[in-house]
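FYI, not all chains are in this one, though none of them got moved.
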Amino acid sequence: MKMLTAIIKPHKLEDVDDALAALGIAGVTISEVMGHGRQKGHTEIYRGNEYKVSYIPKLKIEVVVDDDLAERASDAIIGAARTGHIGDGMVFIGTIGDAVRVRTGESGAAAL
Amino acid sequence: MMKVLRVTAAAGATLGLMAAPALAQDAAPGVSPEIKFVFNTMLFLVGGTLVMWMAAGFAMLEAGMVRSKNVATICAKNIGLYAIAGLMYWAVGYNLMYDGVDGGWIGSFTWFDHPAHADEDITYAAASSDWFFQMVFCATAASIVSGALAERIKLWPFLIFCTVLTGVIYPIQGAWKWGGGWLNEFGFLDFAGSTLVHSAGGWAALVGALILGARLGKYSASGRVTPIPGSSMPLATLGTFILWLGWFGFNGGSQLALGTLSDAADVSRIFANTNTAAAAGVVAAMVLTQVLYKKVDLTMALNGALAGLVSITAEPLTPSMPMAVLIGAIGGAIVVLTVPLLDRLKIDDVVGAIPVHLFCGIWGTLAVILTNPEASLVAQLAGIAAIGAFVSAASLVLWLAVKYAIGLRVSEEDELTGLDRSELGLEAYPEFGVTAPAHVS
């Protein structure tokens, strides 16, 4: 079982979500995050003083999927989130030991 | 406020306070009746506009004191109730309160309309300005209810309650005193409405709070109280400042006349006393929370301002400045001491409306006897009791009727989710915090 952690541009959420849904993936969890990477932030002037805005708002999407779906899911996210401009984000692929559905107690693949 | 007895009351107050001889200026032909008419009308229009603004004050105070998941709904309730009060007080309330009460219990069931110029009472003020001024007082009483019952009462049942409150309940008890009814004959004094407006609203809120029950999670079975902090202290502060501002219209306009040296001086005295009592309420609340809890409680300081204002409202004219300080400071103390008391009784009042408007309303009404020699303890108690009994009983019947007809309270799940989603399908702050990503793009 894999947990994909994708960092994307906020306005790409809907596209990514649709791409995952097209693969039959219904479960996603989203958080608001800030970050920097190759995209570095920029400077602004406030009341006459320059300062650096270091962090750029992004969304983090966490999706847990069965191993065999992982690559397709990752590709789907990348396809949907790409604009080709700097700051498009990352997908991290980790391994999860188990998933349990709280309501039913199902675990493993059945839970997803 | 009481137009039928205006002259007597004003003179009484004046005499009571200073035992002043008849003033030469007053007698002088310095101000023609028409000019007085214009001044009085202006007083009502400017004062009424300030009181109208209090509707926004209640909306902001309450929006700041509820959780963000209930903020849009409290806004809807507040603008809705103000609108309803404006229609009901036109269609029913005003004439029920003022038309032909004549020492009795009730006026007439007719609607108000603008008279022809020739039918204006040149010794008073333009009829429509009086209607406007009285209407905003009526709306204030309803505003008091919305805060106490926030975060759990459904929108329409609340607005239906307000419809009857502003169209019937408020006007009837108002008729008893300001309409020149039996309580007025009895010698009950209430200059600008500590009892008629604030306690009346407070009683309706108290009965409603008892019937509705507390918000989920506020009181545990074991008796522990879980405070539920409000979503925005600056909005609560803004609301309080708005109310403070509006109160100058509330109390000052209740002089009902401005066109002579004595009336202008009296209105000025009312402004000064009103501000002073509010200031004393704030300072009392700040000092008392610091002493009791080792920290100033901002929400209590805000309530303290309103407590001072409500306390001085029954008699803002006769007190000297030190008496205004005293009356306001006791109001501030009452709030600090009774807010936790209500919690001990498991009466859940979201914004402190009952301590501020009901308890301080009673205190203010009693305090009239401290400075106005025309007041009697018996008459003051009679007024407090009669209006308390009537408003409570009528509210009880009305709350229960609405409850059994269509239900008052949202479901447990809706309350947990928040009324904004369940009642309005609209969030107050759709982008902040937990709800943000949905609308980020």
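To keep things simple, chains are lettered A and B as they appear, and every chain counts its residues starting from 1.
Definition applied: contacts are C-beta pairs under 8 Å (C-beta built on N, C-alpha and C of every residue); 3 or more make two chains touch, one makes a residue touch a chain.
These figures come from a predicted structure and were not determined experimentally.
Q: Tally the chains of the entire complex by the labels shown and give it as a formula.
A: Written as a formula over the shown labels, the complex is A x3, B x3.
By our rule, only the chains that are shown with their structure count from here on.
Q: Averaging only over C-alpha atoms, locate the centres of chain A and chain B and give their separation in whole Å.
A: Taking the mean C-alpha position of each chain, the two centres sit 52 Å apart.
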